[in-house]
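Below you'll find the structure, written out as structure tokens, and then a few comments.
The complex appears here minus one protein chain, its other protein chains still in place.
Chain nomenclature is as follows: A and B, assigned in order of appearance, with residue numbering initiated at 1 for each chain independently.
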Amino acid sequence: MTLRATSPAFKENVREALSDVQLQKALGGGLGFTEQRRRAAEKLPEFEALRDSARDIKNHTLAHLDLYLEAYEERVVATGGQVHYAVDAEAARTIILDICRTAAAKTVTKGKTMIAEEIGLNDFLEQNGVVPVETDLGEYIIQIRHETPSHIIAPAIHLNKEQVEEDFRRVHTHLPPDRNLSEPATLLAEARAILREKFLAADVGITGANFLVAETGSSIIVTNEGNGDLTQTLPKIHIVLATIEKLVPTLEDAAQLLRVLARSATGQEMAVYTTLSTGPRRPDDPDGPAQYHVVILDNGRSAMLGGEFQDMLRCIRCGACMNHCPVFNAIGGHAYGWVYPGPMGAVLTPSLIGVDQAGHLPNASTFCGRCEEVCPVRIPLPRMMRSWREREFERHLSPATVRSGLAVWAFFAKRPRLYGLATGIAARALSLAGIFTGRLRWLPLASGWTRYRDFPVPQGATFQSQWKRRKR
Amino acid sequence: MTARDTILASIRRALGVTGREAPRRQAVADRLKEHPRGVVPARGQLPQPERLALFRAMVEAAAGTVEDVRADDVPGAVARFLRAHNLPMAIRRGADPRLAALPWDRERTLAVTTGASRGGDLAAISHAFGAAAESGTLMLTSGADNPTTLNFLPDTHVVVVAAADVAGDYETLWQRLRERLGAAVPRNVNLITGPSRSADIAQTLILGAHGPRRLHVLVVGGH
Partner (left out) sequence: MAEPEPDGGRKTEGRPKRVGLFVTCLVDLIRPSVGFAAAKLLEDAGCVVEVPLQSCCGQPAFNSGDRATTREIAEAVITAFAPYDYVVAPSGSCAGMLKTHYPELFHGDPNWPPKAESFADRTFELVSFLVDVLGVEKVSSRLDEQTPPRHATYHDSCAGLRELGVKAQPRKLLAGIAGLMLTEMRDPDVCCGFGGTFCVKYADISNAIVGRKVDNIAATGADLLLAGDLGCLMNMAGRLQRDGKPIAVRHVAEVLAGMTDLPPIGERSTGRRPTR
């Protein structure tokens, strides 16, 4: 099974998130990424054309995924790497553990990979005597808190520096207790020193892959810290964990996607480190891993091909959609209850863990459309959330009250004359109820509204009845 | 059925194909062979002097520093840089012949060692394969000439790049990689844009997260 989801408890998660003072403070300023992305897009006249190109490359690749996968594998093997296929999370975990065991690995350093979250890799390795150490600064911080990431590229975005200081003091007990940790710079310096030791001591390094390039049999990772590079260069074994839709055909295709990735994510022209890795060290190389393994995982992706949700496989995990989402900005990432938050999580999660588990996610949207507006590969996210709602409707998964309320409304809406009669009655009744102030503080059947807002009552008779009278 | 067979079959079933269709196979073979360029920003498509100016501006925008030097003044530039930042006069390099040929003995106070880094070096110098002016990005390739560990372990990274190797865009660099290295793709190709950084703590941007906190670029032959 993949990582356990709390998505069914979405409403409880939301309540917790909204009353979490620290979280609300962290989210309150708005995620600065939106302004940065806007500026980066403005500075590049070809940005819109690049988005189209990126979308087309992904579509082409998905339409030929079987063939590109075969071509990719052939190149990996030809350059000295090993390819392992895993149908599901359990298979992937087992393969990785076997590689670690064969190498008698005690510590494993990890670059940031959401796939590892998805398959619950860290817990599994620990249970089996292998210690995984997260090296991305944000991931390291949440690892020592025993939390999951709350954003796909900024995992610790929900925390303030006081919380990080508290955790470092709690965990780094070998350091002098009176040391100054009041500034982000001092916290970073401490993390850097501690993780430097781990990098150098690790037996195995595990990274994800932003892209897998079929032409050269390479994996590409993109970081700002350089942790992915230290993870994959220092240990004797480098394992890449990637799902099938990470494939792109050529180096030029990768460049098209790279041009929209960092700009959409953080507003940078390029991330600091974009690294192409192909096979293990060469015979004369003075550094680099002796073994290069790629674990190619399906875990529900192939089932999305050829269907309504295929477009979701274009996602390059930039995080722009969640940065711009008013719902994400109100509740943060943990409320979504699984690995992937925000709009992309709302569309992908039901595909991977079932709409019966994750049904709330595509419903908790105003369809404002900002996500689709900023998606670098133009995924029609609101449309796909609506598709999930259609599936739920067909399967009668929405609450009975909602369904029957809708049925009553539909009965009238399909009969405009009756509708006019009913609304006329409602208009007069509500108008009377609010005759003194013009609004109601409580309205039956709409407590969700009136809990937080006054309800403006109708002016009196309906427009259509007034119009008819006027025109006589 | 192996996992490989299962996954390929699953993909083919979903797409409604057998995998043997000639047009599809041709489309894939063509794309891999032709590697079409796509949209290349006009930004870097400049004559060399303007291209170098753009490169310098982009390196600085990414918090790197950049200097134009003559080849025989590289050791001097390194010594000046280390001194200016109160750093020890020691630097590590790989076996790159272009670096080996430099007059290091002109800088008596500078201790130069060679080989990969094991973490103890505070400064390293590499020679870049090339650079892309469009974003101030350096391309470095792994191997004995320029070991990858020199790019990441030391605190300060000095990178020498020939002006003639500063291209306008990434596509030119990919093509050069194919032409010069052919089938011998190196273990790593690093595209480096500025020094290491993180904003993971309270969204505050700080340099030197795990990789070098200083990136100093020396452009040689660019007058």
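What we mean here is this: contacts are C-beta pairs under 8 Å (C-beta built on N, C-alpha and C of every residue); 3 or more make two chains touch, one makes a residue touch a chain.
Keep in mind that what you see is a predicted model, and the values were worked out from it rather than measured.
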Contact set of the excluded chain (shown chains only):
A
Thinking of the whole complex, not just what is shown, which of A:185, A:410 or A:432 touches the missing chain?
A:410
Hey, which chain A residues sit against the chain that's not shown?
11, 14-15, 18, 30, 326-327, 329-331, 363-370, 372-373, 386, 388-394, 398, 402, 406, 409-410, 412-417, 419-420, 423, 426-427, 434-439, 441, 446-449, 451-464, 466-467
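Keep in mind that, in the parts below, only the chains that are shown with their structure count from here on.
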Whole-angstrom distance, CA centroid of chain A to CA centroid of chain B, is 29
Sort out for me which residues of chain B touch chain A in the complex.
2-4, 6-8, 10-12, 14-17, 19, 24-25, 27-28, 31-32, 35-43, 58, 61-62, 94, 115-119, 134-137, 142-144, 147-149, 151-153, 169-171, 174, 177, 184-204, 206, 208-212
Touching chain B in the complex, chain A uses residues 32, 44-46, 49-50, 53, 57, 60, 63-71, 79, 84-87, 91, 135-138, 141, 154-157, 159-161, 164, 184-185, 187-188, 192, 195-196, 199-200, 214-216, 218, 224-227, 229-230, 233-234, 244, 249-253, 255-256, 258-259, 266, 268-282, 284-288, 296, 298, 302-307
